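Of the protein chains in this complex, one is absent; all others appear in place.
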Amino acid sequence: MDFSPSERSLALSEQLRRFLREEVIPAEPAYHAQLAGGADWRGWRQPQVMEDLKARARAAGLWNLFLPDATHGAGLTNAEYAPLAEIMGHSFIAPEVFNCNAPDTGNMEVLAQYGSPAQQQRWLEPLLAGTIRSGFCMTEPDVASSDATNMAATATVEGDEVVLNGRKWWTTGLGHPNLKILIFMGLTDPQADPYRRHSMVLCPVEAPGVRIERMLPVFGNYDEPAGHGEVSFDNVRLPLDHIILGPGRGFEIAQGRLGPGRIHHCMRALGAAERALSLLCRRATSRTAFGKPLAALGSNGDIIAELRIAIDQARLLTLHAAWTIDTQGIKAAMSLISQIKVVVPMVAQRAADAAIQIHGGAGVSEDFPLAALYAYARVLRLADGPDEVHRRQVAKLELARQKREAA
Amino acid sequence: MDFSPSERSLALSEQLRRFLREEVIPAEPAYHAQLAGGADWRGWRQPQVMEDLKARARAAGLWNLFLPDATHGAGLTNAEYAPLAEIMGHSFIAPEVFNCNAPDTGNMEVLAQYGSPAQQQRWLEPLLAGTIRSGFCMTEPDVASSDATNMAATATVEGDEVVLNGRKWWTTGLGHPNLKILIFMGLTDPQADPYRRHSMVLCPVEAPGVRIERMLPVFGNYDEPAGHGEVSFDNVRLPLDHIILGPGRGFEIAQGRLGPGRIHHCMRALGAAERALSLLCRRATSRTAFGKPLAALGSNGDIIAELRIAIDQARLLTLHAAWTIDTQGIKAAMSLISQIKVVVPMVAQRAADAAIQIHGGAGVSEDFPLAALYAYARVLRLADGPDEVHRRQVAKLELARQKREAA
Amino acid sequence: MDFSPSERSLALSEQLRRFLREEVIPAEPAYHAQLAGGADWRGWRQPQVMEDLKARARAAGLWNLFLPDATHGAGLTNAEYAPLAEIMGHSFIAPEVFNCNAPDTGNMEVLAQYGSPAQQQRWLEPLLAGTIRSGFCMTEPDVASSDATNMAATATVEGDEVVLNGRKWWTTGLGHPNLKILIFMGLTDPQADPYRRHSMVLCPVEAPGVRIERMLPVFGNYDEPAGHGEVSFDNVRLPLDHIILGPGRGFEIAQGRLGPGRIHHCMRALGAAERALSLLCRRATSRTAFGKPLAALGSNGDIIAELRIAIDQARLLTLHAAWTIDTQGIKAAMSLISQIKVVVPMVAQRAADAAIQIHGGAGVSEDFPLAALYAYARVLRLADGPDEVHRRQVAKLELARQKREAA
Partner (left out) sequence: MDFSPSERSLALSEQLRRFLREEVIPAEPAYHAQLAGGADWRGWRQPQVMEDLKARARAAGLWNLFLPDATHGAGLTNAEYAPLAEIMGHSFIAPEVFNCNAPDTGNMEVLAQYGSPAQQQRWLEPLLAGTIRSGFCMTEPDVASSDATNMAATATVEGDEVVLNGRKWWTTGLGHPNLKILIFMGLTDPQADPYRRHSMVLCPVEAPGVRIERMLPVFGNYDEPAGHGEVSFDNVRLPLDHIILGPGRGFEIAQGRLGPGRIHHCMRALGAAERALSLLCRRATSRTAFGKPLAALGSNGDIIAELRIAIDQARLLTLHAAWTIDTQGIKAAMSLISQIKVVVPMVAQRAADAAIQIHGGAGVSEDFPLAALYAYARVLRLADGPDEVHRRQVAKLELARQKREAA
């Protein structure tokens, strides 16, 4: 259990923190000013300031840090990347600046690990270069997607083609003007072993039959220009070589993709929680009521202490999960990955909620990023499996472990 | 402790529930479709469907039910009105349909109880008729307004004029096209007894020196066309007769205004909580995962039970507060009013959060009113005094009571 | 929903409160001093001071107040008795002083309502007089008794006899020197409709085959001289007329017995919660740390406020349940009875825990009744159905209600 960051990770942390402070945070207002606004994604545009920041980040070597594959990316372990992801979590726009934003990160990992050379050349290269964006199509509107076996969309093999049908939603990035490629997961062989039934298919967004239906607001925000959207697939016909790793390998790929992705999500959420706590403390010491700074009133001290404790615990658990993936593989880390997925978003939600409360009305407005932090954390309790599914998984593994030990 | 609704209240309940089901809920989509959208309140407009609904509600006698004054309003007690307010809480647009929406209700109460005949004629009459809207200017952006003594805005008496200066925010209704009048609270005599320092002044929105600065989003929503806004007062000069009840009487009026207002808020919030629970139960029984309806999975049954219990308890407490105001006056109900202000918004927030969780991604989108319900409940934990101030008040009164009993 | 106590109830409340303050509380030390101590119930004895108090309470007319049957008892409704039960909850020894202690109350109710004249003469009369004590044998050590259908003990009809076999535990009062009669619940006809399978049988404690196995400590305390015990029944043969109401009527009786019993339990627990809160407030104002009374430090004010709110809500819910039983019958009150059973013991537990915390080490010692209050409340979350079973019931009824309303 050695979670100490490596020298390289430490050096990158310092560089990243400086870049964030000097370049990213100051650019936030310009970024928001350059957004077009509104529910209609057709008018969304990529702010130029983002492209400028990306260029500078890339030049500084702060690029594709998430990718453990040293050929295509930084070649950091999960434990090495984790503190970097936390730093990026301090600003909503930071992950994209460093080409480390979901879902592109997961998609790039999939392509780097499982993609054919042709798939890599066509899609991985531009993604690594940050010139295109991608989406991931898993969740469906008409079923409880928390149970993956409910998946109703199909990826049927017909001759040398695979035909996609169905409706997906909460595809992040769907509204982005640079979106070019979707990874679609669908049912291929209902008779196969449950974990061999589904395929992952690379589907260009302009393929005939793909239709972006609408963007979905999250607590009223569209997270422009990436957005989260609903997309229908109506007899979308693609060559068989668009299937990643071949028919029926979808779950196998998903397993490998989700572990590190959850580490990234959680570390970024911890960065968000730290930012909320930091804003909370600043407000608590700068405003006065009943003759005292807010920090000295009522439960506020306890709230600060409890958040400090919760964040520190959650970070250690996440580092433990990262270290376990690195040293023992995904399978050994299954419970830990579900554990952090339950704990961290809730800690971030609590931190944002407490910070909102101490800010009063200002907390729910846009004068502070707190309402947005709250929405972000809240959604994370649903994305990549809701809390309930992960608790279920943790309980199952714990009961199995206890049974083994009692034997 | 007789909380039984009177026959009149029962009859109105039934009528109201029918009107809500048959007229209001079906009109919600049209209402939203007729909104203009955006952050710029200058373009906001009152949907025609609302005016139509108001006309029908008024014709049906479902009008000004909140006003205990029988001359100007329905003449119901707080306990009689409470269940009606809960029914209105099921739809965001319902309160205005029945001319029972905050802050006009509180402003009308103030004018009915404390206004001079001239003030009543000029402002109360059109408010009762629903032809104009009003705002209430208390909270300030630059101080912790949870401590009312922090109030920095001034209402200075100069000769036969009162001069208003300062900046207020979270004035609900500030963006409404029909907004005509503001009730402004400011410091008049810093040397007076703390509860005799402030005045409430009627300030027409078009008075020179009044400037609407901006509208404030709540979790990204502007609650158009009423909105919540920031407004500055720069040497606004008004005749002395614009002061309600005379200089230095502001806190006296506030006390009388806030008690019933909190009952209304809480009962409406209970209606919102019931709606959230109802949506939760519907989703829990209509979606299936792991081979079972969601209601049968994990903690979902317990969540439903806990919400049922929490809502029922909170309602009884609110009815108790209403009954206490009616039978023993505001002063005897001080602790209870603070108690419900702590409990009810939190129950509504919990209900909305639980309902969101069971809806998955749909819960945070606009496909269901849950994100809006959540934002509404969340803000209520800050409005009219944050939870912290009310808990502080409850504790203070409890310690005083215990001391008396021990003596 | 008129929870106002009747004039008779109010008068009894006042009388009871005075008796408690002047007679019962001052006698507590003598009572404890007269106990024999230890795990061996054979040496337990009834303190003389209890018999003296009983005589005075009876003379004062404060006797059998729990019994709604006016022929045998006070003839008060549940709503009338509820506040009296709360007052008794302030002292552990009070209920017995007034002959209102469980499980004798429930057993007397059963006999008054369902007992034959012969059963009433033999057992009800001396119980009403307080000269004997009784036990109730339902829970079993070898199965999860939260599911009543798990019950394994048998009450088999053989000719004109009923034969009892099995093992029961948590029979309160089993160690009492005056214990004479047990009400035993067992399976009579496994083939019958599930709610017609069990019988309730009056079993004298000295019947051959009845064997008191041991007393069970609760957090180390035996609650002497009543105690809670384990008892085995080994071919205990009794005449058929010892079955109450006849074979197979056990559940029917249990339903009638448990509703009011839960009201009593909950109201007493609220009395216990009030006592804990009162001790908490006294300590909070009489001890000083960091230059301030404890009440002014950290979250202590909020804790006091939250307890005040929780107790008041729980009391209103319990009164609502009592009123519903009185006016609409047990069946209409099913959800409410389960609701209070979930809420009230938890509130009492929280109050005791918070009071312990503020007392520091003194709180867990015997210098204050707080550890005992805690244990009492904690056990109540298990007795008469654990929280889990009641939440399950509330959820089931709520889902059914929602379904009806949606239809």
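The letters A, B and C name the chains in turn, as written, and every chain counts its residues from 1.
What we mean here is this: contacts are C-beta pairs under 8 Å (C-beta built on N, C-alpha and C of every residue); 3 or more make two chains touch, one makes a residue touch a chain.
Here the structure is a predicted model, which means the values were calculated and not measured.
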Fill in: Hidden partner chain, touching residue among C:S6, C:N235, C:Q328 or C:S365
C:S365
Worksheet item: Given the contact definition stated above, which residue among B:T154, B:T285, B:S299 or B:T327 touches the chain not shown here?
Response: B:S299
Item to complete: Tell me which residue among C:P29, C:P194 or C:P217 touches the hidden chain in the full complex.
Response: C:P217
Response to the item:
Contact with the hidden chain, among A:Q48, A:N235 or A:T285, goes to A:T285
Worksheet, complete the sentence: On chain B, the omitted chain is touched by residues 298-299, 301-302
Worksheet item: Which positions on chain A touch the chain that was left off?
Response: 1-4, 277-278, 281-282, 284-285, 295, 301-302, 304-306, 308-309, 312-314, 316-317, 319-320, 335-336, 339, 342-343, 388, 390-396, 398-399, 402-403, 405-406
Response to the item:
Even though one chain is not shown, chain C touches it at residues 37, 139, 141, 143-147, 150, 169-170, 216-221, 228, 287-290, 294, 297-300, 356-357, 360-366, 371-372, 374-375, 378-379, 381-383, 386-388, 391-392
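Basically, only the chains that are shown with their structure count from here on.
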Response to the item:
Averaging C-alpha coordinates per chain, one finds the centres of chain A and chain C separated by a number of Å equal to 53
Practice prompt. Mind checking the centre-to-centre distance between chain A and chain B? Centres are C-alpha means, answer in whole Å.
Written response: 38
Worksheet item: Tell me, which residues of chain A touch at least two other chains?
Response: 298-299
